[in-house]
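The complex appears here without one of its protein chains, the remainder shown in place.
Entry: chain A
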Amino acid sequence: SIPKVHNLQELRRSASLATKVFIQRDYSDGTICQFQTKFPPELDSRIERQLFEETVKTLNSFYAEAEKIGGSSYLEGCLACATAYFIFLCMETHYEKVLKKISRYIQEQNEKVFAPRGLLLTDPVERGMRVVSFLAVSFEGTQLQPAEAPGRLPGSWTTLGDSAQGFLGVPHIPDH
């Protein structure tokens, strides 16, 4: 019989057997944070093109908002400068606030849209903003069945798999 996915914890466990699809950065507009909206063929069977594009475009718009240069960012910058940047010790920057919004958005999307399709999106901030990676999870080599009770998905989950490789390529212990 076909296994059901009950919650994202199981997805996390089976993620070690998952395949990964990476969406790279799009530098055509300069150094601002944007991801390519080109639909990767590997996801063809998993998700509709339009849904994918919409997700990436929304992410791009969030990042554009974070990096927006305008009145409020100037104000923040000048205020910080006036205090010799000591204000950063107690205040959260606008960028950080937007990043939190992005994590919430990604978590929400994973719960509602991607997990039922057997996909998981990782937050680019955990990949050094280099890639948006989709994890396509295979459970027993078959397609995942939609979660029976999406409401049971744990709210605190955001990432999985090699989420905290962090900056690993091959880590070495630095000698102090």
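FYI, a contact is a pair of C-beta atoms (placed from the backbone, for glycine too) under 8 Å apart; a residue touches a chain by one contact, two chains touch by 3 or more; residues count from 1.
Heads up, the rule we're going with is that contacts and distances are computed from a predicted model.
Enquirer: What is the missing chain called in its UniProt entry, if the choices are "Palmitoyltransferase", "Ubiquitin-like-conjugating enzyme ATG10", "ER membrane protein complex subunit 4" or "TECT1 protein"?
Expert: "Palmitoyltransferase"
Enquirer: If the hidden chain were put back, which residues of chain A would touch it?
Expert: 1, 3, 6, 10, 12-22, 24-25, 27-31, 41-42, 66-69, 73-74, 76-78, 81, 84-86, 88, 93-96, 99, 125-131, 133, 136, 138-141, 161-174, 176
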